[in-house]
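Here the complex is missing one protein chain, while the rest keep their positions.
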Amino acid sequence: MNLNDTLMSLSNFAPEIFLFFMAMTILLAGIFKSLKKHVINITIVSTIIAMLLSFFAYTDDSVFIFNDSLIKSNVTEFFKIICYIVFLIQILISQKYLRDKELISGEFYSLLLFALIGCLIIISANNLITLFLGIELSSLSLYSLIALNRTSLISGEAAIKYFVLSIIASALILFGFSYLYGITNSLMINEIANYLSNNELSNLYLFSYILVFIGVAFKFAVAPFHMWLPDVYEGAPLPITNFIASIPKIAFFIFAYRFLNDNQILYDDNFSKFILYLGIFSIFIGNMYALAQQKIMRMLAYSGVANSGFIFLAIFASLEFNFSVAAFYVITYTVTTVSAISIITFISSNKFDVVYIKDLKGLSSKSGLISVLFMITLLSTAGIPLTIGFYAKYLVLDALVDQDMIITAVIVVLLTVIGLYYYLRVIWFMFFEKGFNSLVKSSGTINLIILSIIPLLIIAIFIFPDFVFSYLFAILT
Amino acid sequence: MITMTHYLVFSALLFCISVAGIFINRKNILLLLMSIELMLLSVNTNFIIFSNYSNDITGQVFVFFILAVAAAESAIGLAIIVSLFRARNSLEINLINKLKG
Amino acid sequence: MLENLIISIPILLVLSSAVMGFSSSKLTNINAGIISSILVFISFIFSLVIFYYSFTNENSILYDDFYQWISISGLNIGMGYLIDKLSAMMMVVVLLISFVVHVYSIGYMRDEKDFKRFFSYIALFTFSMILLVMSNNLIQLFIGWEGVGLVSYLLIGFFYKKESAIKANLKAFLINRIGDMFFIIGIIMIFVLLDSFDYKTMFSNLKLVDISNLEYYYGFNYIDIACFFLFIGAMAKSAQIPLHVWLPDSMEGPTPISALIHAATMVTAGIFMVARLSPVYIYAEVTTDFILIIGALTALFIGVIAIFDNDIKKVIAYSTISQLGYMVSALGINAYTVSFFHLYTHAFFKALLFLCAGSVIMSLHHNQDITKMGGLRKRLPITHFCFLVGTLCIIGFPLTSGFFSKDLILEVMLYENTDLSFFVYILLLIGALVTTVYSLRLIFIVFYGTYRGGDIKKIHEESFVILSPLIILATLSLISGFVIHTFVELPIFMFGVKEIHYEGLLPFISHGVLSPASVTLIAGFFIAKHLYLDNKEISFLSNKYFKKISMIIKSKYKFDEFFLNCSDFMKATSYFAATKFDIKIIDSFIVNGLPRKINKLSTYFKSVSSGYLYHYAFLIVFSLVVIFGIILARVL
Partner (left out) sequence: MINNILSFLIWLPIISGLMILFYKRNDAVLNFLNIIINFIVFFLSLILLNSYNQTSTNFQFIENTNWIPSLNIYYFLGVDAISVLLIFLNTIIFLIVSLYNSTLNLKNRNQYYASFLLANGLTIGVFSALDAILFYIFFEALLIPMFLIIGIWGGANRIYASIKFFIYTFLGSILLLIAFLYINSSISSFNVLSFYESNFSLIEQEWLFIAMAIAFAIKIPMFPFHTWLPDAHVEAPTSGSVVLAAILLKVGAYGFIRYVLPVVPLGASSLDMFFIILSLIAIVYVGIVAITQNDMKKLIAYSSISHMGFVTLGFFLIFQLFDSTKIQNDIVVSLSGSMYQIISHGFVSAALFICVGSIYDRYKTKKISDLSGLLNQMPVYSWFFVFFALANCGLPGTSSFVGELLIILASFKTSFIFAFLASSTLIISAVYSLWLVKRVIYGELKAGLNNDIDANFLEKIILFSLALIVLILGIYPDYMMTYMNITLQNLTNNIILKI
């Protein structure tokens, strides 16, 4: 590896490296009282800069950098930019909440940035080592972030649960990695994934893939590996939940994409059925549990479980199509979840935490705009037309029907109908009930504008969806 | 003659024991950390075996990374446990179920 | 020219109805009544012109469509007219009576708040009736048919605050609806057979149909069934047993209405319909026998009820039903013209009787109970005279109109010369006796004897507006029978109908006077005189068997109770279906039950989640083992 390569690699990885340095800087800045109040701004500005760097360096070619351990292509950059945008929205919205809860500190933003960088590395990783490091970087940061609210009992509990279970998942993934390494003699993901083009499928390969994908299922919170998700949603501070619900999902989707794209294993009946049934089971469990929830975050968590099930179905469906269906689903789901949690973050304040669904009673009379935005978000999660959530579910169903899996499709849609009920319940509390939540604050024009971005996009992309589809189709082929 | 299979079975058993340690242990959180450590070690064993048998050094490089990360994980785990202990004055796993349902 | 006249009749009537219904309060009641009457009168004149035309031009049939109601491939229904002698005659009768009733109502209804609404209704009624009469197809007939039913419904409930009135109108409408249900099936059956609703096409298609081979249900001929269903419609409208129960109750309406709708015109629509469809009915042999029996039963058994009723209007109403029975039984032997003749005479004298009754009721300040009347002959001489004329007509006193028409029916019945017709003839003859008794009873109790209602001095004749219609009708009742030859020679429609054995007016009169009917007349007179004028008892009438019979008759054969039970049953069914089946089973058990089950399951799932870390870990490991197990089993 010569200097030229190194420079090229550095330049191609500049946004992440820049962010990394900024994360350090913020950590330092947090120590000094005089700089402490600037950490937010520094974080925002550096994220924007990183995003712009990433945006302007966008090319359609794929480049292997750092001795092929990382890869940069239009796929990675596209998803990274989405990560940046989502991240930006999250920190912009969470300011007020964090201030109320007195959680603002240098290490908070620094850790958050590290978690982001970890996810970005997962997206770019082409080597098992970098991949593992990326996973661990984001996980380690998140463990600490969840536990950040030291006075809260449930934060600690959420953190320890997430910690232990997440390490089990990591260990499973690593275990799978070790066998893959043993079979292929390589740590390069592209080589591992292409292994089958020259070799027969061995049972060991299948089992290690299943191990790895159980790890992935855990990260996506696909049932029965979902138990951590509701606890973390409930226990963690809302901005952290917001992060966990969104960016790692995108990262792990790319993880799955790397391992499965052009891989013959998808055509293996055992593996594809594994993905399929896991997905259906997850939709079932998620919806069934969400139905009885009284707490809004747990409800969203279980709805997340159901949606992750759909993501697995979408991955299954990439048999027929390509990963664009799954990618669209992941993006849709991520974005709508961010919107939902951001709205909850925004209306929670130190005096009034939105914990139960009934806390939203009469929100529409207090703030019509917020409740309409929330409604759009929820409808999108439920997959009702006029929102992109419809296309997301539509594509999955379409893929299932195209593979003549009508019964599966019917089961899935029937489960979705169950799911509809709890989304509607939120809407009914917001719109149909008389409210008393005078403590909800819904001021701040800038925040409202930021909150409106995603719901507006949800509608706008619904009306003109084709450029998204064709773009995803183009880059993921 | 000890073949690769033996090693692999050994590491798999190690993995199983550690996993069992996690859910059979219902007393102390610290024991969890140990089980986790053991789990990662079984992975390490695997990597070393494969690396050795295939004459490829990268597997062993990976092991170093895993060890380092494991150390970091232990550190953070301990930190979480400390904060948990401060909040509730106990490390009984049985008591950690405020979040459920 | 004639076409314009024909079109303008319904237009004038609907105009009158609309003007009365929507006019502002500026139009005073009297003026409104006058305008309305004038419009009807003009229509009447027009109808006379049409009538003149169709009786002077031999075999002339005016036929056209105003417009196409529906004209799609496979279905052509027009709205139009078919004026032959039958409909021209009927139109004249309807419009004449309507006009008379209009005039009468100006006086009778003058104190009503809803005066104009009343006039709007009767104009609408006349319109619907004309629509029915002049229709050239079955659908238009049905529209008019339902239209008159509607107005009858509205008018019976005219005094909408009275509970009995609104009960009666609902009853009337619903029972008519029972008939209509069958009627519409009948219409459709005819359509399916003859491929048209239009009379002209229908009857010409009838020639192409092989009637004898139309086996349908249970050995009945298709035409029989169709005609049977059509006749059920007629039974409801023309108040035949057992669907007659609405007519006595309909006397809750204002009296002019009883005269117009429930005596002279609407109730005869059933007769008119059968007469109109006579070319079809002559093929329905079983059904015509049925018609014959129903008519005879109605004529006798409902007539008997009239002897025991004390409400002046109800007595007349029962007599109407009985007379309708006569007309129907004439239909039963395909003697359509005879039946129609009785319809025509009956229209005049029955309207007359009702209007007289109305005059009495008005004079007595809305008292209808005949036990509180008596001796009114002196105070109400004109009314008495007219009532007497009406009574003479109905009992068939020689040379009155009723004499001609009723005797003709009896004669034709006897002449038919089958077992059934002879049996019916006997029934009708007894019916004639009964008619005499109750009619004379009424006039004796009301106008003779002594007044039983208090001070007779306060009673006096009503104004000229009330009386002049009586006089007109009385005159018509007296003279209208002399046109008998027109009827016996009247071709109902394009098909030839039954030859009537008729040798001229004088032989008919002499034959009629010497017939058994005269015996019943005389016998009836003496019975009535004995019982009601002299107030004596007849010994055999007081034995216990006769008491029992009279109890049955007074209970009106429990028909009302039967329909009441039916409606109670329907309500109970509905209540059961609504609360038990619809709500309990479908809604609670299935529609809400399934979600409830799912919700329960969900709550159960939630409750079994412990939240313990080691359970979570165990579950992960367990699932892992299961997944591996399954895949191992599949792979190996």
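Per-chain numbering from 1; labels A, B and C assigned in written order.
Methods note: a contact is a pair of C-beta atoms (placed from the backbone, for glycine too) under 8 Å apart; a residue touches a chain by one contact, two chains touch by 3 or more.
No experiment lies behind these values; they were computed from the predicted model shown.
Undergrad: Shown chains touched by the missing chain?
TA: A, C
Undergrad: Which is it among A:7, A:45, A:417 or A:460 that touches the chain not included here?
TA: Reading the full complex, the residue touching the unseen chain is A:417.
Undergrad: Looking at the whole complex, which of A:240, A:392, A:409 or A:454 touches the chain that is not displayed?
TA: Candidates A:240, A:392, A:409 or A:454; residue touching the omitted chain: A:409.
Undergrad: I'm checking contacts with the chain that's been left out. Which of C:35, C:48 or C:185 qualifies?
TA: That would be C:185, which touches the missing chain.
Undergrad: Please identify which residue in C:41, C:55 or C:69 touches the non-displayed chain.
TA: Of the listed residues, the one touching the omitted chain is C:69.
Undergrad: Footprint of the hidden chain on chain C, which residues?
TA: For chain C, the residues touching the absent chain are 67-75, 139, 142-143, 145-147, 150, 153, 157, 160-161, 163, 166-167, 169-170, 173-174, 177-178, 180-181, 184-185, 188-189, 191-192, 217, 570-571, 573-575, 577-578, 581-583, 586-587, 590-592, 595.
Undergrad: Would you write out the residues of chain A that touch the absent chain, in ascending order?
TA: Touch set of chain A with respect to the missing chain: 364, 368, 379, 384-386, 390-391, 394-395, 397-398, 401-402, 406, 409-410, 413-414, 416-417, 420-421, 424-425, 427-428, 431-433, 465-466, 469-470, 473.
What we mean here is this: only the chains that are shown with their structure count from here on.
Undergrad: Considering only which chains touch which, how would you classify the arrangement: line, ring, star, complete or other?
TA: Chain contacts: complete, every pair touches.
Undergrad: Quick check: more C-beta contact pairs at A-C or at B-C?
TA: Of the two interfaces, A-C and B-C, more C-beta pairs touch across A-C.
Undergrad: What's the distance between the Cα centroids of chain A and chain B, rounded to whole Å?
TA: Here chain A and chain B have centroids separated by 26 Å.
Undergrad: If you average the CA atoms of chain A and of chain C, how many Å lie between those two points?
TA: Averaging C-alpha atoms per chain gives centres 78 Å apart.
Undergrad: Cα centroid separation between chain B and chain C, in whole Å?
TA: 97
Undergrad: Can you list the residues of chain A that touch 2 or more other chains?
TA: Answer for chain A, listing residues that touch two or more other chains: 160-161, 164, 168, 231, 292-293.
Undergrad: So which bits of chain C are touching at least two other chains?
TA: 606, 609, 611, 613, 615, 617
Undergrad: Quick one: which bits of chain B touch chain A in the complex? Just the residue numbers, please.
TA: By the definition above, chain B touches chain A via 15, 18-19, 22, 29, 32, 36, 39-40, 42-43, 46-47, 49-51, 53-54, 56, 58-59, 61-62, 65-66, 69, 72-73, 76-77, 79-81, 83-84, 86-88, 96-101.
Undergrad: Considering only the defined contacts, which chain C positions touch chain A in the complex?
TA: Listed in rising order, the residues are 595, 598-599, 601-603, 605-606, 609, 611, 613, 615-617, 619-620, 623-624, 627-628, 631, 634-635.
Undergrad: Within their complex, state which residues of chain C touch chain B.
TA: Residue positions touching the partner: 606-607, 609-615, 617-618, 621.
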